[in-house]
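A short write-up of the structure that comes next.
Of the protein chains in this complex, one is absent; all others appear in place.
Order as written gives the chain letters A and B; numbering starts at 1 within each chain.
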Amino acid sequence: MRRITGLTLALALVLAACSGADQGDTTTTTTATTTTGSDTGEALVLYSGRNENFVQPVIDSFTAATGIEVDVRYGGTGDLATTLTAEGDASPADVFWAQDPAFIGGIAKQGLLTELPDDVLSLVDPRYADAGGHWVGITGRSRVMVYNTDLVAEGELPDSVWDLIEPEWNGRFGVAPTNGSFVAFVTGMVLTEGEERTLEWLQGIAANDPVIHDGNGPIVDAVVAGDLDAGLVNHYYLLQRIDQLGEVPARNHFFPSGDPGGLVMAAGAGVLAGSDQQEAAVDLIRHLLSEESQEHFLTLFEYPLIEGVEGPEGQLPLAELPTLDISLTDTADTLEPALELIAEAGLT
Amino acid sequence: MTTASPPAVVPQRKPSVPKRRRASAALWVMALAVTIPGAAPIAHLVWTVLRPGGFDAGGIAFDRLAELFGSTTLLVVTVTITAVLLGTTTAWLTTRTDLKGRGVWSMLVTLPLVIPSYVGALAMLGSSGNGGVVSLALDAVGLPKLGVFHGFWAAWGALSLWNFSYVHLIATPALRRMDPALEEAARGLGASPRRTVFDVILPQLRPALLSSSLLVALYVISDFGAVSLLRYETFTRAIYTQFRGRLDIAPALFLSGFLVLAALVLVVAEQRNRGRAGLAARRPTRPPEHVALGRRARVVAYGFLGVLVIAALVLPLVTIGWWAIRGTALGNPADPVWAEALRSGGGAGAAAAARAVAALPVAILTVRYPSRPARMLEAVSWSTYSLPHLAVGLGFLVLSIRYAPATYQTVVLLVIAYVAMFLPQALAATQAGLRQVGPSLEDASRSLGSGGFTTLRRITVPLVWRSLLAGGALVFLTVMKELPATLLLRPTGFETLAVRIWSASSELFYTQASVAALTLVGISAVPLYLLVTKDLHR
Partner (left out) sequence: MIDPETKHPAIRLRGVERWFGETRALAGVDLEVPTGALLTLLGPSGSGKTTALRLIAGFDRPDAGTIEVDGRQVVGPSLFVPAEKRRVGMVFQDYALFPHLTVGRNVGYGAPKRRRAARVPEVLELVGLTGKAERLPHELSGGEQQRVALARALAPDPEVILLDEPFSNLDAALRAKVRNEVAEILRRSGTTAIFVTHDQEEALSMSDIVAVMTDGRVVQTGTPSELYLHPTDSWVGSFLGDADFLNGHAEGGRVATPVGNFDSRHQGDVTVMIRPEAVSLRLSEDGNAVVRRREFFGHDQLVTVALADGAILRARLGPAPLLQPGDRVEISVIEAATFPRVERH
């Protein structure tokens, strides 16, 4: 008798594995009324890998102009990309806005993004859009080395990221190897240097006692505070800190053209193929590429990608940034290898 | 009439607690309905690992697993030992010594519970390093600045500081209930004070220490925010790294499944151990004696408590307060977080209410109709509680996308997940309440003509109402702080305080993070205060 009840329970558990989530409905229906209208087909759903300060003002202006509500799910680009992958066709998202080309490229490769109309794609330099037209760059972000001017002498500044695996940089710099922007930088490196050399560099970095962070922000803050000499980050973090705190003892150092350290990444957006509001979704992207929106991004020191809006004050203009002879579209193909190489090098 | 042989008195167990009573089918249905949703993702995760080929499909190298296992174990063991030592000491000092202001101290060492470990970690980051609050203060008096807290020692410190209060909470009533007569008996039989501690006091504390150790250990396993912020690699952080770093959820699911298995082993081990440890609860005839501390011991004790309260409560509050004020003064964006507060409070409130209601059938089943299936049901719900929320959240995420898309990213699913994760908290409180309501009250109601449901409504619920509230308050407190599952399962746009703190701190917008953190701490303090005053100062 006991055995039978035990068996029944075990069976119930297995069954639950298949149907658990909706069984619970009945117990909590009273709270259902507070559900937001995310899947009612009314509001657009934007998965944003960009943070709220960056995104919300342009969303508000979009809603004011079109009357279309937008629900924004903020998260890490990688978090959201994995979520989109897991959701597949069932995704409630209409638009995905990533920080880096690699992850959105990966989503495009899975066939989850629809092709954007030409009038949208033609707004930006083709270098900053998907070759297949599945995503378009909204802003440009340059990889740089931020350094503390008290701790790093001008003459010490490296000419290449390869210098960072040398003993003189041991323990002096920070990286955020799990952050999307670092991963994107490695995807570019795989394209220019090949997998073997990239692994060599990653292992060299890992062996050079780097300070590991989860994001760029903490690295920049550590450099600004003088806790850390230097770090591989995106260019705008430091500019934002200067804007908030005034003059700080830190500078951005750009690697020369051709060095993998100098990748300029497009933070792109695309429309989900499964979206039932394609038109509104494209309108949203169009809005992101409007002059008004691009001016807003400029206040946060990213590079606008449309014609007629200048780059951040006191920084190299977009056209004069060091270049790397790769297609951002191809970074989607090197995403898997890049992730594997980072893991293999033990950078976590 | 039969004739019995003369009094060969056969000792028989008197069924004082009526055994083998049969629970109604409706009760079972309700109990299962509230337990199964929580068990489903667990079953799914375990299946992910144990299914044929699951290990290969996980794509995680064995070396990596071993490494994670090692680093996680190290943290779990050290933090558990530290927290138990700290919590037992504070409990002893505030119940069994003649220190002044014991009630206030007890309250002060309980209050760190309002500080989620990730807020604590954030405060540690904000106080150390060149720009940190403590560093600046040290600098001002000519002392060297603190280096940035990170890595093992930082994680150990943070998790110990913001967990020892659980031990304090559990050990305090255990120490208070201890019958001083037992200690006196030991002393009377010639045992030294030291031997008395080891032979009499510790064995009585054993169940409390065991269960609080388990609580702390499971918390450390599941901690996500603090280890991420302080950069110490554990299983849970690795799960998140996999989740955010890959375009594939499988490796994260695999690691989650693995972690769930490890946590289950821990839970089962504790249950077995507890089964053997069962000590008859004695009701002491008088309150315990207070040990008179010598002058030097008194100074040490005040110093210990003071340092602990400063480190676990004052410093983090000062740090986040300082960041909030400094940021606002500098004109940094520090929008009010009322909407988030409302969502946090609303979500937590809904979960607490749903949980308290859901706990009732399971509590009735386990207390009034003890049986093996009922115990299994209880164990299942405990196991959900003890598992890392990130893993459970991933399980819910995958299951709802696949099998219940209508609930995906809805408050309904979020509340179900909360309910599943925190069932035992409310359960324990409700069970305790039910045990105090003698079954004879329900029998009395039945014999006076009331059916099962009427009895529940008119007698049982009114009498366990306070316990339900206490359980609800505990759930409220925990849900307010919950981060990883909320991050994964929240409806789009449903930014809670915890999510806000997390996203702001990962971008290092200290001002925003600190305003949200202060709000969270303020709101959490209310239910905690109610709980503490209820449990400790009565």
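Definition applied: a contact is a pair of C-beta atoms (placed from the backbone, for glycine too) under 8 Å apart; a residue touches a chain by one contact, two chains touch by 3 or more.
Here the structure is a predicted model, which is why all the values come from computation and not from measurement.
> Shown chains touched by the missing chain?
When the entire complex is considered, the left-out chain reaches B.
> In the complete assembly, which of B:101, B:438 or B:522 touches the absent chain?
For the chain that is not drawn, the touching residue is B:438.
> Of the residues B:78, B:97, B:328 or B:450, which one touches the chain left out of the display?
Of these options, the touching residue for the absent chain is B:450.
> Please give every residue of subunit B in contact with the chain that is not shown.
Those residues of subunit B that touch the unshown chain are 1-15, 18-22, 438, 440-441, 443-451, 458-459, 462-463.
The criterion applied here is as follows: only the chains that are shown with their structure count from here on.
> When the centre of a chain is set as the mean of its C-alpha atoms, what distance in Å lies between subunit A and subunit B?
Subunit A and subunit B have C-alpha centres separated by 35 Å.
> Taking the complex as given, what residues does subunit A use to touch subunit B?
Spelled out, the residues of subunit A in touch with subunit B are 2, 5-6, 9, 12-14, 16-32, 34-36, 38-39, 45, 47, 51-53, 71-76, 78-79, 81-83, 85-88, 90, 92, 103, 106-107, 110, 178, 180, 183, 212-215, 217-218, 220-222, 224-227, 244-245, 335-336, 339, 342-343, 348.
> So in the complex, the part of subunit B that touches subunit A is made up of which residues?
Answer in residue numbers: 32-34, 36-41, 43-44, 47, 64, 125, 129-132, 147-148, 228-229, 231, 233, 238, 241, 243-249, 252, 330, 332-333, 346, 350, 354, 357-358, 372-373, 376-377, 380, 396-401, 403-413, 415-416, 419-420, 487-488, 491-495, 503, 506-509.
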